[in-house]
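Sharing a structure with you now.
All protein chains of the complex are present and in place, except for one that has been dropped.
Each chain gets a letter, A and B, in the order it is written, and its residues are counted from 1.
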Amino acid sequence: MPSRTLIRAGFLTLALALLALFGASLARAAADDEEVRATLAQLRDADFDGKTELIEKLVTLNHSRVAAILQALSDSRLYFQEDPERIVIGSGDGAEIAIEDAVSGEALGQAGKRGLDRITANNRLRSLIENRLAGLGLASADPQQRKAAVEAFLRNPDPVGAAPLRARLEVETDTGIKELLALALALADLASDDATVRAKAATALGGQMQTEIRGPLTRMAAEDSDPAAREAARIALTRTEFRLQMLGWAETLFFGLSLGSVLILAAIGLAVTFGVMGVINMAHGELMMLGAYTTWLVQQWLPVNWSLPVAVPLAFLVAALVGIAIERGIIRFLYGRPLETLLATFGVSLILQQAVRSIFSPLNRSVASPDWMSGTILLGPLEVTLNRLVIVGFCIAVFAVLWLALQRTRLGLEVRAVAQNRAMARAMGVRSARVDALTFGLGSGIAGVAGVALSQLTNVGPNLGQSYIVDSFMVVVFGGVGNLWGTLVAGLSLGVANKLLEPWSGAVLAKILVLVFLILFIQKRPRGLFPQRGRAAEV
Amino acid sequence: MSELISELDAAGMHPPVGPVDATHGILLYLEGVSVSFDGFKAIDNLSLYIGDGELRCIIGPNGAGKTTMMDIITGKTKPDTGRVFFGQTIDLLKLDEPAIARAGIGRKFQRPTVIEPLTVLENLELAMSGAKRLRGLMTTRLSGEECDRIAAVLDRIGLTEHGGRLAGILAHGQKQWLEIGMLLMQEPRLLLVDEPVAGMTPAEMDRTAELLRSLAGSHSVVVVEHDMGFVRSIADQVTVLHQGRVLAEGRLDELQEDPTVIEVYLGAGDAYH
Partner (left out) sequence: MRLPPWLLSDRAGLVLLAVLALIGVGVPILNLWVPPDHPLHLTAYTVTLLGKYLCYALLAVAVDLVWGYMGILSLGHAAFFGLGGYCFGMYLMRQIGTRGVYGDPMLPDFMVFLNWQELPWYWHGFDLFWFAALMVLVVPGLLAFVFGWFAFRSRVSGVYLSIITQALTYALMLAFFRNEMGFGGNNGLTDFKDVLGYPIHADGTRVVLFVLSALALAGGYLACRWLVSTRMGRVLVAIRDSEDRARFLGYRVERVKALVFTFSAMLAGVAGALYVPQVGIINPGEFAPLNSIEAVIWVAVGGRGTLVGAVVGAVLVNYAKSWLTGALPEVWLFALGGLFVAVTLLLPHGLIGLLRRRREATA
């Protein structure tokens, strides 16, 4: 299509022409290098007051290197070179450092420190520089840099530097930066001579959680000469405290939810085998362990980032097959004898543990986390670790899939039928033996999937399962046997309760308290939070 | 804590319940009793009176509330509303299962429930009244009077020759009799008997009917039964339960003419022999 190529070429030419024009006008507006060199030349011999003046002058010069020069001065990297005489910026440590020309930015190779005379700065100068640099950054076209400039001001507020902020506020379009600017100005106003301005500024700053803001407010609430201003600062601080507290609660809640998700993942497979089938499977924890080891094995073959999507179905399969083997080989001979089932499956759990110990060694294996699960993310003001968030999401997904499987599939229907009335289901043509095996496979498979999630949180070792078995039974019993929603509510509330208690009592005691509560609760309501009622529950 | 200790006080192993006062000729009162499970009304405003020494049969289709009614009388289920009195004075709703048993109400379950690893004699000894306090339990011997009581009951249920056998190896019918024998050892005033002849041969049924008839008079007997032939052979008064209520009450031949009864129950056909 020649016409389109032509048009494109035309646009390109136009753009280039505009750019050239724009560049030329920039060059005209900018000070030439000589003026900067002249100013810099005076820096060497000036005292600190003189340096202050020179810095202010440099800022007005509007030269592209000013920011770099000021930063170097602040970092004590600005030097006067004796031979040839010029101002340079050094970088690196040691006797020989790399230098570049301060004004042109041209690299000048190495130079010995001996021939370099450092231009000193004190802290007052440094904060001035930071402030002025902020002013420079404010004019940047990049919102990121403007934001950084305001944040720099927040860290180092100075009433004098407030003027450019005020000017910027007039023209700023980015709402986020606008809010930040308003805060910065209010912070600057805290130092105002006018008590009403101070009070107003304090009120505006209430509820802001940055330490740079809380510090001056706290001082003001204690020391301000004006009682009204003190009171305003105190009220503002109360609002801040309240928000901080809310944030703390939100954090605890999130930790609780993430622990609850782990508990649910661990318990939900049990909710199927114990709740629906009435089978006590003490090897449930070891099935989770198998899932975790599957993840580890997958990571030996696949890159970490791809391992989890492969490990989840594989872990399901491995655990489900082992589960079906347990059901066909042992449990089916013990239906109606729950205590014997408990003992036999406990034996299985010992065998699985020792098998893993013999095959993989008794030491813990470390399972890596993929990139997309590491790091943190901001949920509003709350900073949460990604892996916890992913686990919460994963738990919801597993629950949803299981729920749908039980409600919407033929197998689910048969499972529920057998659970309610085995004899009747058989009479209706349900092959209960097959359903038993598949149900147990389903519950076990979910344990395997839970193991994949656990491998991202704890060490993968032969004892992985044991540490979860008591907890997961407690969750199922607390929620009410045979009730998936109960398991969900129980897991979440136990997780949150644990995390609420922790800061007050410490982690171990919190766990003990939760256990004791559960023991008492079961004695009060043996059927759990959401008991099954009616005749089926009596059997 | 003090409640706990006083409750456990060995002397107070069971709360003092006075003797049954049946002076008005009525032994068991159920008045306006209702109970529902999950919104389903198993018993709906049921009122029923059992006379002293009466033998009453209760019939009704499945789900009519027969077993739930027995659960309420014996304290296994607490009704939502209503009054249940044993004689004039004993409020059964205030007592738990053991206390009700000790007050003089014996219950035979639908499925024969005897303690299979124990011998027939031991089963009867287990049920013997007066031995249920802690001190009474800490002995290995039987007094002469106790032996006589056991022998009398053994004779009555026709298991004298089987006294030393394990209950688990008895025939089905014999287990049913043993269970009735265990009730008799409790020396109850009221016997609640749930399906006593299920699975029995006709000869066994006749003996059971004879046994139950012989108990009436000295005891009140309430029999829940599906087998109409058996009901006809023992009962003068029959109560029909339907959907948790009393549908009709009277003699069996009268009831068989009652159109509503025929519709809900006898009309079903299969239960009517």
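Methods note: contacts are C-beta pairs under 8 Å (C-beta built on N, C-alpha and C of every residue); 3 or more make two chains touch, one makes a residue touch a chain.
Remember, predicted model here, so these are calculated numbers, not experimental data.
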Exercise. Taking the entire complex into account, which one of A:V367, A:A450 or A:L518 touches the absent chain?
Worked result: A:L518
For this session: Please pick, from A:L342, A:L500 or A:L529, the residue that touches the omitted chain in the full complex.
Result: A:L342
For this session: Please pick, from A:Q81, A:S258 or A:Q353, the residue that touches the omitted chain in the full complex.
Result: A:Q353
For this session: Kindly note down the residues of chain B that lie in touch with the hidden chain.
Result: 4, 8, 13-14, 74, 76, 97-99, 101-102, 106-107, 109, 113-118, 122, 125-127, 129, 131-132, 134, 136-140, 182, 186
Exercise. On chain A, what residues meet the omitted chain?
Worked result: 280, 330, 333-334, 338-344, 346-355, 357-358, 466, 470, 473-474, 477, 508-509, 511-512, 515-516, 518-520, 522-526
